[in-house]
Every structure is written in structure tokens, then in C-alpha cells.
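Here it is: the structure, laid out below.
In this view, the complex is presented without one of its protein chains, the others remaining in place.
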Amino acid sequence: MTSLASPAGAVRKPWPFAALLAELWNDKAAVAGLSVIVLLLLAALLAPWIAPYDPAAQSIASRLTPPAWLPRGNLEHLLGTDQLGRDVLSRVLYGSRASLLVGVSVVTLAGSFGVVLGLLAGFNGGRVEAMIMRLVDVQVAFPGLLLILLVISVVGPGMGTLIVVLACTNWMIYARMVRAIVLGVRQSPYVEAAEMIGCTAGRVIFRHVLPNLTSPLITLGILEFTNIMLAEAAMSFLGLGIQPPATSWGLDVANGRDYVFVAWWLVTFPGLAIAATVLAINLFANWLRVTTDPQEREKRFARAMAAERRRRRRSR
Amino acid sequence: MAIFILRRIAQGLLVILGVSLVVFVATRLIGDPVKVMLPLSATDTQRAAFEHQLGLDLSLPRQLVDYVGSLIRFDFGDSLWQRRPAMEVVFERLPNTLLLITCSLGCAIMLALPLGAIAALRPGGIADRVTVFGGLFGLSLPQFWLGLLLILVFAVIFKVLPTSGGGSLAHYVLPAVTLGIPSLARLMMLARSSMIDELNQQYIRTARAKGLDFRQVMIGHALRNILSAFITLAGWEFISGLAGYTVVVETVFAWPGLGLTALQAIQRSDLFLLQAIVFTVAVLIVAINVGLDVAQKLIDPRINLA
Partner (left out) sequence: MDMRNEAPLLEIDGLEVEFDTRRGVVRGLRGVDLKIGRGETLAIVGESGSGKSVTAQAVMGLIDVPGRIARGDIRWMGQSLVDDPKGDGRGVRGKEIALVFQDPMTSLNPLMKVGTQIAEVLTRHLGMGDEEARIRVLELLEAVGIPAPPRRAAQYPHELSGGMRQRVMIAMAIACEPKLLIADEPTTALDVTIQAQVLELIAGLQETLKLSVLMITHDLGVVAGLCDRIAVMYAGRIVETGFADEIFERPEHPYTQGLIRSTPRLDDRTERLTAIDGSPPNMLVPPAGCAFRPRCPVAGPDCEIEPPLVTTLPGKSVACWRSGTPAWPAPTGHIAAEVRTSPSELPDVRPILRVRDLGVDYEASTPGFWGRMRKISALKGVSFDVFPGETLGLVGESGSGKSTIGRAVLRRLEASEGRIFFKGRDITDLKGEALRQTRREMQLIFQDPYASLNPRMRVLDIVAEPLIVHGLIRKAEEGREEIGELLRLVGLPKDAHDRLPYAFSGGQRQRIGIARALALKPDFIVADEPVSALDVSVRAQVVNLLQDLQQELGISYLFIAHDLSVVRHISHRVAILYSGRMVEIADRETLYRSPCHPYTEALLSAVPVPHPATQRARKRLVYRGDIPDVAHWPSGCHFHGRCPLADQRCSIEVPRLTERSPGHWVACWHK
């Protein structure tokens, strides 16, 4: 590291892509997570082509068919049907679209708003900062979900309402993080150096400060995505989110709730889809968080080595 | 100390002000309470009478004044659904919710601290990896689904626990577990990560160099020093339970608490009851926050009294 002769110094990108993949491969949980994420994305994109049925198509004749591997089940409905004879597999595939759409829109909206306010606070300081951060403090202490319920009950439920309301109540964490990073970086000597050599404010911001935000924002965005997904599912479950005839995993669990004693598959599969997706994202984000932080990354390696040594000692 | 508490309370009043503003805007400006609350078949005269009864025919500033007045008196009018003062309903249901949260969070705290601390002893070891995976798993379960699964398994298949409702101690088990699992996961992860950070501190090396035994280093120094962060998160878990998660859990288990009442109020378009619930919860949150700040101050002498 200290020697100029080290070949690593000549490489511009600190971590070449192949090495990164190799490192990912070492964490099997993260690999599993990433695979599930890819599958989910494919399912959402290709739902119209891969789903065996129209998710809304009812068929009274084949209502409450159990999954294929159960005695009364058949191969036409792999995961069975609901009380109206709708194919559960198709509904699960289509349901991924709602989760993704709400998640991505809310993270984008709340993220942009929070980042802008965080930047304003971090760069301006003084009164602007005090006002923005006070707003954040106050809103963080709001009775979140209850207030959302109140607003939705007045405005009327729907996907648009849901997105707007969730964005309005989830921007604060971005603002806090962005401000903290901006303040930290602005204190750093290299930013002072940039100002000393006469960089304009814009150059300082874009060239020296903002690049530090990328990787923490990506990690935060991913984690927030899972929170939004769970919130969307919960709201839809309560009947205040996605409205029929559209599909959503939370909505499907609510539909199956009354049949939980006779048809367990109705609540199980959509719920499983939510849990698996969130878990997959969490596992991957956990890996990503460590990997983008050089110090954590070094620690992770050292711990793995120490565990390896302990294992060898024990087996000897 | 008194000044410190006063200041936090002032900040809390700001929160309550914000909440009431949102409620006012939502109910009077965006929505039309008359349309929401009366059935579609109501005649125009009925609507006008109702509007007059609620004071909605007055000018907006006048409405605002009345509204603030009712806030100060803690009087939110009668619940349309229950036909009695909204606050009465709130006070009847609130204890159930508080008991449920206290039970579930109490268990979560007692489990999270030792589990997180054990995981932190050997980061990367088996206990740690199990804890991290378990934590991430716990965070990934949607509560409404977890609750239904638990009912399915313990009430329908094994028939060992009641499916829903309140009353006996057995009724507490499933809702408390459902409500507590994500909290447990978050608290455990926090205990783990802050314990790892703490064990890497220089003063822990000092304690070890002093020749203190393992128990003294772990409990006397490290564990004691993560308490402040841990208590803060535990307080937040209580708040988020109060402010939302209970709605879902109480709905699944038909638990006669504030959350279920809130949902029923929405379904019956009972805006006054909903308002009363939102306010009560906001006031509670502010109180808990002040309590948390004071607790932190007591634990950590470095926090400035101002």
C-alpha cells in the first residue's frame, strides 16, 4: 500500500468488476438474495407472457382448488385458486408489479425530495438548515401510519394516493443522511483545499462533495425500498392501498384471510412472496453495505479468516 | 434539567401543532367530512343541518379557531359510530393497546440484549451469522401475514392458542409475538452492531489491560455503554408500535385496542373518533420522547444540559 511499485496503484477503478463478483460468490446468502431479486424483476416485467391466466379471470367451477401437489389439486393451477376461481400463481406474478411500482416511485420521490432538502441544509447552514432540520425532527415524531390512515380515509384510497402519502412520510431519513455527509465532507481538508485554490461553489459541490453521496444513498434507497414494500402490503391488506380489480400481494392476503381455515394457500403464497422478496433484498443490501465501506470490508475479511482458523484448529 | 425538559416539551408542542395542522387541512380542506360521514342517500337539508351542527358552514378562520379551542379542551365531539364522546372510546381502548405493546416489547428487549451481545463477541462466528440472518429474516416478515400464519399453525392446526380477541393471558401470546418480532430483530441488530463498535473502543482495551475479567469488561463497561443507544431505539419501537403497527396486528387478531378502533372508525367514516385517536397518540409520542431524552441524559453525563 505504501509502495509505489504496487500494481494496485496503477489501476484506476479500485475494485474491478470480476473481483467483486468473486467476493459476492463468497457470501452465499447475498447470491441467493440477488437471484431472487433478478427473478422478481423478470416476473414483474414478463408477467403478461409467463402468467398462465389472467389474474382477474374468475371461474366458479374451479374455485378453491388446492395447489397441484395436494390430493384435490391439479396441474392447471400450480398454486391453486381462490374463492372466485382466480389462479393464485398468476395473481402472485402480477402482484409483484404493484410492489415494484409503488416501491420504486416512493423511493424516487421521497429520495429526491429528501436529498434536495438535505443538500440545502448541509450547504446553506444557518437559518435554512435550522428550519429544515426542525421540520425533519417534527415530522419524524409524527404518528406515522395513523396519520396516513386519516389522510387516505379522507382523500380516498388508490395507488396514486398511496405513493404520494408514503413519499410525504418517508423523505426525512434521506435529508438527515445527506446533510450529515455533506457537513462531514465540507469539514474535510480536501474540500478546504479545493476552496483555497479557487474552485467555485458549484465545482466544489459537484466535483468534491456529491460523489461521496452515491454509495450510501444507493444502500439507503434499497433498504427503504423494503420498508415501502412492507408498508404498501400492509396498507393494501387493510384495504386502504391498492384497490381491486388491481392486484397486490397485501390485497391477496386480505382476500384469503376469511378462508384461512379452509384454504391456507390463499394467504400463504402472496405472503411468502413478500417475505422472500424483502429478505432477498435485505441479504443483498447487507452485503452491499459492507462492500462499499472499505473498512467494513476489511473487517469482514479478517473475521472470515479468524473463523476459518478456529475451524481448522478444532478439526485438528 | 428543568430547562432541558421544558425545551423538549416545547419541541413536542411543535409536533402536536404540526399534527393538528395536517388533520385540519386533511379534514376541512382536502376532504369533505359531510360527504364522508353521511350516507349517499342523505337529502340536501340533512346535509345542511349536519354541516351546521359541525360548524362547517362557518368561515375557515372561524373553523380554525373552534378547532384549536376543541384541541385545548381535549374535546373531539361525539363518535358518530358509538354515539358517545370520542375521548371516552379512546380511553376505554387505549389500555389494551399499551398492555399489548408493553408485553411484546418487554420480551423483545429481554431477548435482544443478550442475543446481540453474544453475537458481538465473535463477529463472523456461527452465533453472529445466525443472529444476522435471523435479524434480517425477522425484518422481512410482513406482520399481517405472520399473524395469519401463527393463527393457522397454533390455533387451527394445533389448537393450543385462541385465534383472536382479548381476555386471558393466552390471548396475549400470538399478538404479542407478531408485534414483537420485527422489534426484536431491529433491537437485536442494534445491540449487536453497537456492541461490536463498543468492543473495538480504546477504553475496552484499557479495561482488558487492567486485567479485569471477561464479565467485568462485558457487563461493567461495554454493555453499560450501549444502553443509551439501545433504550433510544426501544423507545422508538414503542412509538412506532403505538403509531401504526398495532393497527395491523390488532386487525388480524381482533384485539380490542386503539389500532383496531382506528380502522373501524375509518370503515365507518367516523372522522371525530379518528381525530381523537390521532391526537391521543401524538401526545403520547411527545411524552415518550421527552422521557427518552431525560433517560439519555441520566445515562450519559456528556450530553449537555442545555
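All chains are identified by letter, namely A and B, in their written order; residue positions are counted from 1 within each chain.
One rule holds for everything that comes next: a residue touches a chain if its C-beta (ideal position, glycine included) is under 8 Å from a C-beta of that chain, and two chains touch if they have at least 3 such contacts.
Remember, it's a predicted structure, so these values are computed and weren't measured experimentally.
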Counting contacts across the entire complex, name the shown chains the missing chain touches. A, B
Of B:L6, B:L21 or B:A48, which residue touches the hidden chain? B:L6
Touching residue (missing chain; options A:V31, A:A51 or A:A306): A:A306
Using the definition of touch stated at the top, determine which of B:N225, B:S240 or B:S269 touches the missing chain. B:N225
Residues of chain A (touch criterion as defined above) contacting the omitted chain: 1-4, 6, 8-10, 12, 14, 188-190, 192-200, 203, 207-208, 211, 297-299, 301-303, 305-306, 309
In terms of residues, what is the contact footprint of the unshown chain on chain B? 3, 6-7, 123, 201-203, 205-213, 216, 220-221, 224-225, 299-302, 304-306
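The rule is simple: only the chains that are shown with their structure count from here on.
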Chain A residues touching chain B - in the complex, by the definition given at the top: 29, 134, 137-139, 141-151, 153-155, 226, 230, 233-234, 237-240, 250, 253-254, 257, 260-261, 264, 267-268, 270-271, 274-276, 278-279, 282-283, 286, 299-300, 303-304, 306-307, 310
Could you pull out which chain B residues touch chain A in their complex? 11-12, 14-15, 18-19, 22-23, 26-27, 30-31, 33, 36, 122-126, 132-133, 136-137, 139-145, 148-149, 151-152, 156, 239-240, 242-245, 247-248, 251-252, 262-263, 266-267, 269, 271, 274-275, 277-278, 281-282, 285-286, 289
